[in-house]
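Here it is, the structure, as structure tokens.
Removed: one protein chain of the complex. Kept in place: all other protein chains.
Letters are used for the chains, namely A, B and C, taken in the order the chains are written, and counting of residues starts over at 1 for each.
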Amino acid sequence: METLKLVASYLLILVFAPPVMLGLITKTKAAVAGRKGPPVLQPLYDTLKLLGKGAVYSTTTTWMFRLGPVAALAAVLAASSFVPLAGEPLISFNGDAILFAYLLALGRFVTATAALDTGSSFEGMGASREAAFSSLAEPALILAFASLAYRSGALSLARMFSPHGGPQAAASTVLALGSLFVVLLAENSRIPVDDPNTHLELTMIHEVMVLDHGGPDLAFILHGAGLRLALMASLLVRLVLPDWPAAGPVGSLVLGLAATAVVIGLVESSMARLRLIRVPQLLVAAICAATFGLILTLR
Amino acid sequence: MILLLGAVLALGGAALLSSLASRHDRWARSAVIAGLAAAAIAGGTLAWRTIAGQRVSDLLWSWPVPGAAFHVGMDSLSACFLLLVLVVGCCAGLYGEGYLAGSHGHIPATPVRFFFLVLLGAMALLVAARNAFLFMIAWETMALAAFGLVSCEHGKPEVRKAGLLYLICTHVGSLFLLALFALLGRNAGSLEFSAFAAAPALSAAERVAVFLLALVGFGMKAGFMPLHIWLQEAHPAAPSHASAAMSGVMIEMGLYGLLRLLSLLGPVSIEAAFFLVALGLITAVFGITFAMAQRDFKRLLAYSSIENIGIILTGAGLGCYGLAKHHPSLALLGFAGAILHTLNHGLFKSLLFLSAGAVYQAVGTRDIEACGGLQKRLPWTCGLTAVGAAAICGLPPLNGFTGEWLIYNWLLRPDPGHGMLFSALAAAALALVGAFAVAAFSKYYGLTCLGQPRSEAARDAREPSWIMLGPMALLAALCVGIGLFPSPALHVAFAAAGDVAGQARPAVSASLDEWSRLLGAIGLLGAGVCALSALLWLFRGALLRRRKVGLGPTWSCGFTAPTARMQYTGSSYPMPLTRVFAAALATREEIRPPLGYWPVKASFESRTPDPALERWLPVLTAKFEEWLSAPRRLQYGRLQLYLLYVSAFLVITLLWKL
Amino acid sequence: MIYLLLIGVPLLVGLLALAVDSDEWRPWLLPLGCTIHASIVAACWRMLPGPAMNGWLRIDELGLLVLSLASAMFLVCSVYCLEYLRLRKERSNRLFTACLSFILASVSLVAVSRHMGLLWIGMEAATLAAAPLVHFNHNERSLEATWKYLMMGSLGIGLALLGTFFLALAAIPFDGRGDPLLLDSLLSRAGTLSLPWLKGAFIFLLVGYGTKMGLAPLHSWKPDAYGESPGVAGAILAGVITACPFLGILRAFQVCAAAGLSAFAQSLLVMMGLLSMATAAAFIIGQRDFKRMLAYSSVEHMGILALGVGLGPAGSFAALLHMINNGLTKGVLFLSAGNIHRAFGGKTMDHAHGALRRAPVSAALFLLGFVAITGSPPFAPFVSEFSILRASVDGHRSGVALGFIGLLAVIFIGMAATVLSVVYGLPPNNDSKPSAQGDSPLMIAAPLAFMGAIVFFGLWLPGWLTTALSNAAKMLNGGAS
Partner (left out) sequence: MEPFSQLLLAFIVFLSLYLLGSSSLTGCIKIVALQGMCLGALPLTVRAEGFRLRGLFLAAGMFLLKGFVIPRVLLYAIREVKIRREIEPMIGYAPSLLIGAVLIGVSFALAERLPVPAGLRTSLMIPVSLATVMMGMLMMISRIKAITQVIGYLVFENGIYLFGLAIAYEAPWLIEMGVLLDVFVAVFVMGIIINHIARAFDSISTEKLTRLSDY
């Protein structure tokens, strides 16, 4: 029964958290700008609509193009099983954090190659940038993981991302949190690294890779991207917010996710996208912050 | 041990037979295949038995050469590398037959067959050698055979240059090894490995000397930065199946040497272990950064070999740290990670070289910019390339992940103690390497196989024969297989690591069980990802069944006439990263920008030369040559001067010594 | 009797060669004489003959090694000569053939003599007899080479004579038993020898015979003489004629060691050995002429021999082995280099490249010979060079070991650049047809035979050879003779 409940809440979060979070971000931005904005569930409607549509494939493309969205989504779904979405994860073992990072990398790899499969310079550009920026985000992620792993004494996400250490560990937590937040923004193509709302800008990263995908493929991609955001956000949430007894583990997570979405929306409303050549600097700063946090942890 | 002799003799005999039958291609081919099969069966049986825990007694024949004895033995470490030699060697050898046939006489078949088999035989003997003299003979035979392979197309100047460079490097490395064994021999009073192990402890200075000599001697072969200079030149020069054997197995022999030495001499100091880890990471970051910037895809693969060697060295260094700290489980984990990655690298790198060879033969160039769109023409080759590329990036459902995961686990183990910051930074460096590998190999695979053909040759490319595809498919299957069911490979790696760390079987199997369980779970998850993908694929198929599925040109937000020339290129793809590392890469660019209102011609060309070879080495050698050429004027041609030398030498010696 | 045969047979053959009038049949005398000589040497291996001529002639293991090397190399080279001289019809081979025989005779004399004066006479005879070989091509370059060879050789031989006199003076006052220059008497009363004179004698003999042997800085005639003489003469010069003065130095060393001067002699030998290697390294780097390169390689290996002897008993064993290995390998190299030279009509990298296509077998042999001489297993020089390295490491001479390794590496780089450029690539004018001038059967059979020998010795040192070598090494370092 417990297991059933776990799986059910998992499934619910997997299906609803991504679109809701994206919707909340848009809503926050609209609110800050003084507009009404689309409904919070709009991304879900989009996804459902896309699933029902047909598709157009370029004659240049091969099976790789078709494999991309599918495998990317599968990888993120698999990665989600280590994240304690429902109070505890589906699977947890020492070293699953690494697997988590590499599953996300798998998603990137297939998306990038699928983009290259179109033979368009536009999509090639996106793939190139994605590969570059995520390369710099990766060390920051691992460093943050390291500091959490040392602190918690385990290399599994479930145990790393739980509040502990007390006030004296606050500084290192904040630093890890900060660097992870930058990684989150970079990996999920949010402002200030990328602007998900613009299309046809020469500065885009993620959006431009998926230009040629349509129909169910695009739905998979959008959901996968949203899920990635949700997973990383939920890790952050687990790190700072203790379980709120009144809401239960799932409830507190959902609340936390909503809060994160609002924060992201606020960030996006308050700053402009960086120039592309500044992005590596931001990521290197995240690496430095993570290192510093690590030093504090080890002290 | 007779089985090992049988394998070596089968390979050697096949080498001889194939060159004797050089006039009759079919006979030569049968000789090669028969030799490979016999060696695989004999050696495989032996390796399997050894790993399974059976004791195989050594073979010791006296040998009437000073210091020498024909002493071969087999332990798990040897067996593990023997297995690698045989698997990769047989696949590459089989593929080679197709490759030679497909080269239409551009590659001289007889020497390639001969040297290839000799290379395999020498490596099989090398891993079993238990006497320094025998070891050196096998080592040098291996090196020379590889030299023969590298320079078989010696009509081309760049091949000659690569051959010369390789020969020099390998010989210098061998000289260091000779000094190493001489030093060990002095201490032990014999050149037997067992005597090295039983010898009294070395003095501190001797230990440093041994460490440095071994590092340079074996590192030259393995390609530790900056001793790698020959690697990226020699691999493109050799025929592809030879590159596969060289990159997949031969350079690993350098690591075998280091591991064997560790197993004999025991732990190194903590500082040395740190140094090894640091060197490994530097090598890895260096290798992959340069791999990313290459245009020649075989050079790219060669640089990626440097990267992987770096990862393996990192693992070995971590093992050393464990040994030095008397922490057996850590030692075991580090070495097992290194060895597992060695095995994996052997498989996916040879797969990639073989598929690169097929592409090269189909397109006729190694330039990434001239490929593209091959997946439609060479579906099998490119599909297998995709597997290899994903595996080499260390992506989960494939084998590349397993070894790296062990190393990550070592580095991020929650074990407070000093050096943790170093460990974490090492893990971050490893992550950087992994991410760069994704960039490099999405470039390699994406730009050669996907998109539109960039040249006529790429448009007309043909799939190679089954004899080439078969071995590639086998290697790919092994990559996937190890990724999904890592336990057997992990078993091999732990058994070998136990030999290196000097631990008994029970202790090893306790560790093994723990990691095997975890990696088994990862394998299952990998299978889960595959199953999930398949489900989603079916789901999409079901969704689209009732809908209109159109075909058309690439849309790309409305590009009306996309041409092949507009695609992203091998230079532009990694540019966001190469720009970040511009100072280190020193890519040479030649830009002719479009000028005027009606620009006619514009061009952009970039080349990333190896810094050690083309920037640092010349500085050293120029000084050295200047210094060396000074005495050359002494041979001025005048007899009187010569007589003066004799007289002056005589008088000086008399005044000095009498 | 056996000594008479050893010296007399080649002498007789030489005289016969002078007498025979047919250029076509004369060369056949060589293999004939050499075969007889070789069989006599083989008989010596079976049982060492006793002393003769009041102990002036006696062959010991040391001499036997030199003699066997000479005999074997002559036997193989004489076969090569058959074909070679047939190709050089434009020139009378009378002097060439006769002088080859005379060299064998004088080398045999050197090897069997127990008297330092007699040894010196043999050496002088060998020097003179080799001059026509160097001059065989009869052009300006060979003339210059011969002139330099003769002047340097004469100077060296003169100094060696002076050294011999010093040796005799070291033995004064003499009690009248036998002859003061008789090795056995020198050794038996080594304790009473006058040390300053003995030191002087060693220096003079080292410089004198060292000039003949080609140790730096006394080597300067070598590149010219080896470069300009025919390949087969180069093989004889580098393989055999260098072994004789080496034997002379070894005899002097033997006396020094017996008299307790081994440290003095060893220091000189080590110094000269390393100096020779360093010189060779400087000249091999960037050498464009492959025959001159071989000459410098010979300088290097003479240095290795000296170094080995300077490193004590283990080193001496290795040095003696290396003497044989070097001789045989130089046989491969010079003979195949001669073939390549002929196939291209030039001996620099500018003329000769792509030899693997023009003269495949010779080029392959040249390449293998290069690999062998630079000390790669499984060839014989590896065994000896490794043993010398071990001797230096065992003796805690880390400086020497480092120098040895470093110089070997530099020399390898230099040689590799030249050899690979000659062997590989495309022939001039893209004319890839194999040339008949290069690979003719007998002319590749000879270097092949040498190759076989060095592979054999690289993998298998027969017991009799090891015994002889270790006896000789023991003898050198003060053991009983």
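To be clear about the criterion, a residue touches a chain if its C-beta (ideal position, glycine included) is under 8 Å from a C-beta of that chain, and two chains touch if they have at least 3 such contacts.
All values derive from a computational prediction rather than experimental measurement.
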Shown chains that the omitted chain touches within the full complex: B, C
Sole contact to the chain not displayed, among B:106, B:623 or B:638: B:638
Touch with the omitted chain, as defined above, among C:33, C:223 or C:338: C:223
Contact with the hidden chain (one of C:161, C:183, C:363 or C:465): C:161
Of C:23, C:144 or C:184, the one touching the omitted chain in the full complex: C:144
Contact footprint on chain C, counting only the chain that is left out: 117-118, 120-121, 124, 128, 131, 135, 140-141, 143-148, 150-151, 154-155, 157-158, 161-162, 164-165, 168-169, 171-174, 179-181, 194, 196-197, 200, 223-224, 227-228, 283, 287, 292
Chain B residues that touch the omitted chain in the full complex: 632-641, 643-644, 646-647, 651, 654-655, 658
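Everything that follows uses one rule, which is that only the chains that are shown with their structure count from here on.
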Remotest chain, chain A as reference, centres from CA atoms: C
Chain occupying the middle, per Cα centroid: B
Inter-chain centre distance, chain A versus chain B - centres from mean C-alpha coordinates, in Å: 35
Centre distance in Å when chain B and chain C are each reduced to the mean of their C-alpha atoms: 43
Distance from the mean Cα position of chain C to that of chain A, given in whole angstrom: 77
Complex contact set, residues of chain B against chain C: 63-67, 133, 136-137, 140-141, 143-144, 151, 154-155, 157, 160, 163-164, 167-168, 171-172, 174-176, 178-179, 182-183, 185-186, 209, 625, 628-632, 634-635, 639, 641-643, 645-646, 649-650, 653-654, 657-658
Interface residues, chain A side, partner chain B - complex: 51-64, 66-67, 70-71, 73-75, 77-78, 81, 91, 93-95, 97-99, 101-103, 105-106, 108-109, 112-113, 115-125, 127-129, 131-143, 145-147, 149-150, 152-155, 199-200, 211-212, 215-217, 220, 276-277, 280, 287, 290-291, 294-295, 298
Touching residues (chain side chain B, partner chain A) in the complex: 372-373, 375-376, 379, 386, 390, 393-397, 401, 405, 408-409, 411-414, 416, 420-421, 423-425, 427-432, 434-436, 438-439, 441-443, 445-447, 449-452, 518, 521-522, 525, 528-530, 532-533, 535-537, 539-540, 543-544, 547-557, 559, 562, 564, 566-568, 572-577, 579-580
